[in-house]
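Left out: one protein chain. Kept in place: all the others.
Letters A and B mark the chains as written, and numbering starts fresh at 1 in each.
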Amino acid sequence: MAATYNQLPSVISERPGFARRAARAIAHDWLALFGLVIIAVVVVAALIGPLLAPSPGDGAGVINVDERMLPPSLAYPFGTDWLGRDMLTRVILGARIALQVSLIVVGLAILIGVPLGAIAGYRRGWLDGLIMRITDLFLAFPPLLLAMAIVAALGPGLQNATLALVVSWWPWYARLARGLAVSLREWPFVDASRAMGIRESSIILRHIVPNSLGPIVVQATIDIGTVILAAGGLAFIGLGARPPAPDWGLMVAEGRQYILEQWWLSTFPGLAIFFTVLAFNLVGDLLLRLLDPRQED
Amino acid sequence: MSAPVRPLVEVRGLVKEFEVKGHRGSGVVRAVTDVDLDIMPGEAVGLVGESGSGKTTLARNVLRLVEPSAGTIRLDGTDVTHLKGGALRRLRPQIQVVFQDPVGSLDPRMSVFDLIAEPMRAHRSLSRGELRTTVERLLDEVGLVRSLRDRRPHELSGGQCQRVAIARAISLQPRLLILDEPTSALDVSVQAQVLELLVRLRAEHDLAYLLISHDLGVIRYLCERVAVMYLGRIVEQGPTERIFEDARHPYTRALVLARPDVDADGPPRLLLSGEIPSATAPPPGCAFHPRCWLREQLGRPQECETSVPTIDERAGQPAACHFAAQTSERFEREVEG
Partner (left out) sequence: MVTPPGPVSEPVLRIRDLRVRFRTPGRRVTAVSGIDLDVGQGEILGVVGETGCGKTVTGLSVLGLLPDTAEVEAAELRLLGRDLTSLTDDQWRGLRGTDVAMVFQNPTGSFNPVFTIGAQMRDVLAAHDGLKGRAAAARIHEVLTACAMPDPDRVIGSYPHQLSGGMLQRAMLALALLSRPKLLVADEPTTALDVTIAAQILELILGLQREMGFSVLFITHDLGVVRRVCSRVAVLYAGRVVETAGTADLFRAPQHPYTRGLIAAVPRTHRAAGALATIRGSVPPDPGAIVGCAFRERCELAIERCATERPELRSLVGGQRVACHVATDEAGATVAER
């Protein structure tokens, strides 16, 4: 019967949990805090926007011709557009579209790209070559051209624009995951798992992918912002959301012709995009600092 | 009268080559050449050597993390040289490994519990209760308090991480444990604790060890037999005492004496000159000859450059040296003069 070793109660490094480190990092960094607040606002707008917005009907096609083209005022803080729709309402409702599209695109891009990249990076050899060449093929298409091609084939609209964005985005995650897998496979803990007789698929699923999450989550956070921008761009050239949807990019496009006099038509949706993208970038930076489990304080 | 015991591991004529792409074009480098090694059940065999000796590559071949280029490896009589897939996986529980980097050999995202349980989850079907009991028993065995079970590797000390690695390695009750520099990254006092643990475990579980270390003191402490490697070949093999006290290969003598003695003063009695050759450009004949003191003393006989010496126990050649029979006597002369 082996005696229990006399282990001292003191632990070598009391490393505070994630929540505490996060709280501390945020307290020190007001930019990150700012970003989190903006994101919170956007999320709330997306979730319960229709309840908060002053004139929810204005997002769905209600027209109020009497009140058209009114500059920002107390009654209409963001003004009204050429159909008399309340801009504040439309901007709030646009948050849902923005987040929906970006989360779907980033989510699907990860679901497609990460497994492919992880397998390629871990297996190396011919499979790596094959997957990476396919990835390169997709990367070679300028996203806009790809989007136009898909829209031309399938017809315009938000759904097809989303599809186009997923097709453009997954290769980046494949590449990222592959790079991470290539370096992770050199670590002794991977060798240890192989020596234990763990199946390759298990190693990839339980060791490679979880240890890749850090950089992937950081990238995804920033990408949410970038996708909103891209979706806005597609809408701007008529390939994305169609009127009367309260899509921010579409609103910027629609307001373009009036920009000199009725500046509020493009400006507020534009600012919404700007702040949202900025916020996601700032939070992405914060996550970058927090997520490495091996980082020293 | 018991039947002769079969070696647990039998390596014959092992060769491992790697492709190397240099600026001069690609070529082949031999990391391990013509290695014969036996490990008996319950025996602790030490593998010593410096950079380029091939000791780590040899261990990785025995562990079947890589496939040999030539030669055979038998595990308990079964030829495992080219096994793959499911057949190889089924044999894994019999040979386990502990690596040099205590923290790096553990997945940083997994808890101590999950790390120790991983092999059992892969190879056995135990209920949650059985798993928990077994993990707790293993924690006790390696001297870790049970409250550490939820910690992550970065929250543990090097010594604690190494204990986790050991617990994990013995969880499937292997017959052979390969230890690749298991204490090199640890402090002296922690090393002593881990070495003591290894001695105890070996006795309790009748484990065989293949211990790789550059630290000859560790080898001497744990091992019954030692194989000395130089540039991919085993240049001498034998019982620990003989290797340390009366080695037949001039390199072995120099290697042992190069280590400063904690208990005595004075310069090393033998000091080798020159660099360790690279496997990409091995010296002709005996790879050790450019640095060999015995060769100098004997007036640089031709054979050292023209023919590769091999160990041949039956022919009375215990070391891979053409003049092994003279080492003892010549050594006295060398250190006197």
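Heads up, the rule we're going with is that a residue touches a chain if its C-beta (ideal position, glycine included) is under 8 Å from a C-beta of that chain, and two chains touch if they have at least 3 such contacts.
What you see is a predicted model; the values in this text were computed from it and never measured.
Q: Please pick, from B:74, B:220 or B:330, the residue that touches the omitted chain in the full complex.
A: Of all options in B:74, B:220 or B:330, contact with the hidden chain holds for B:220.
Q: So which of B:6, B:259 or B:300 would be touching the chain we can't see?
A: Answering carefully, the residue with contact to the hidden chain is B:259.
Q: Pick out which of B:57, B:191 or B:237 touches the chain that's been left out of the picture.
A: Per the contact definition at the top, the residue touching the missing chain is B:191.
Q: Residue-wise, where is chain B in contact with the chain that is not depicted?
A: Within chain B, the residues that touch the unshown chain are 50-51, 157-159, 187-193, 195-196, 214-218, 220-221, 241, 244, 254-256, 258-268, 271-276.
Q: Considering the entire assembly, which residues of chain A contact the chain that has been omitted?
A: These residues touch the chain not displayed: 5-8, 10-14, 24, 28, 297.
Just so it is clear, only the chains that are shown with their structure count from here on.
Q: Roughly how many whole angstrom separate the Cα centroids of chain A and chain B?
A: 49
Q: Once bound in the complex, which stretches of chain B touch chain A?
A: 63, 65, 88-93, 95-97, 99-101, 103-109, 118-119, 122-123, 140-145, 151-152, 154-157, 160, 165, 168, 172, 193, 200, 204
Q: Under the definition above, what is the set of chain A residues touching chain B in their complex?
A: Interface residues on chain A, with respect to chain B: 2, 4-5, 7, 11-15, 187-189, 191-199, 202, 207, 210-211, 293-294.
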